[in-house]
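For this depiction, one protein chain was excluded, whereas all remaining protein chains were kept in their positions.
On to subunit A.
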Amino acid sequence: MQASARHQRHRLATIVGLLPLIIFLALLLYVGLNAPNFLTVVNLKLVLTQSLTVVLSVIGLSAVVMAGGDDVVSGGIDLSIPATAVLCAGIVAVMTSAGQPVILAAGAALVASMLVGVVNAVLITRLRMAPLLATLAMFVAVVGITNVITERKRLNLNADSIAALRGDIVPGIPLGILLVAILSLLAWFFLHRSKWGLNLQAAGGSRDAAEISGIRVDRLVAQSYLLAAFMGFVTGFFMLARANGYSPGAQDNLMLEMVLATFLGAAFSPRRIVTVWGAILGAVLVAAISIGLKTIGVNVFWTDLIKGALIVIVVALSAISQRVQ
């Protein structure tokens, strides 16, 4: 009797865990049926191209969530990634506009980005600050620094090597999509197949158990924030290529889509946990929904409302699913 009740609860938890995915796929189906030319190769390429910055940042975010645990409040989260991305984009735009070589600008941006990662790691593993608050504070601070550096002005790109990211490497295949695909595969391998990745998952799954078995959890958590900062750095270049320069304010939309994609992605994994490939798929789906809603003529502010509501639904259902279990 008890076993059957447990079984039923488990089934309920599975259904609740799958609900975000079902809602999302239903939305996608609706859009697909109503938006002209939605289910075409051209549109698929468009969706992939527009999802690149989100894909890169969710790789960073999912590593942090895997290391810190997927409880949104007390677990691992890094909201500062979009800010690190605009910091990198801002530094590179300012330096290349001033005639500095791209490589030097990239070096400076890398140092600045990794500094953000180090500060995050110290705040969270040494000062034991809640990651949600620590990285939100960092987000605000880093955007502030970026505004100082760029004087909050639009800066046009004058570096062909960065603009090449949006061009085709062979006819039909943009270099950006290819590079991000390679990076995604690498990320999947290191986070899900390497020893380091398995330790990272163990740390996030159960901190105590991981520590007992000799895994240095704090070190792994710190490393995950450094990886996130590095992904923010990479994202910055794709932002520059996409916008043909630096436009102030690009961080806000990225933040929304990054969080949505990562937690939506959890619905893809059999155990409803955050995974890299789930998050990447989530990022592509979020881009598809965004483009689809625009194609059928939904007002831009309604699109924001829909995305915000989806985050609430995804996070709430994941919490309910865990409680039921």
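In this section, contacts are C-beta pairs under 8 Å (C-beta built on N, C-alpha and C of every residue); 3 or more make two chains touch, one makes a residue touch a chain; residues count from 1.
Note that contacts and distances are computed from a predicted model.
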Inset, instruction - Pick from "Sugar ABC transporter permease", "Ribose transport system substrate-binding protein", "Zinc protease" or "Monovalent cation/H+ antiporter subunit D" the UniProt protein name of the chain that isn't shown here. - result: "Ribose transport system substrate-binding protein"
Inset, instruction - Just name the one of A:28, A:72, A:215 or A:291 that touches the chain not displayed here. - result: A:291
Legend entry - Touch criterion as defined above, residue of A:19, A:95 or A:155 at the omitted chain: A:155
Legend entry - Candidate in contact with the missing chain, chosen from A:80, A:113 or A:247: A:247
Legend entry - Interface with the unshown chain - residue positions in subunit A: 36-37, 40, 42-43, 46, 49-50, 151-157, 163, 166, 242-245, 247-250, 252-253, 291, 294-295, 297, 299-301, 304
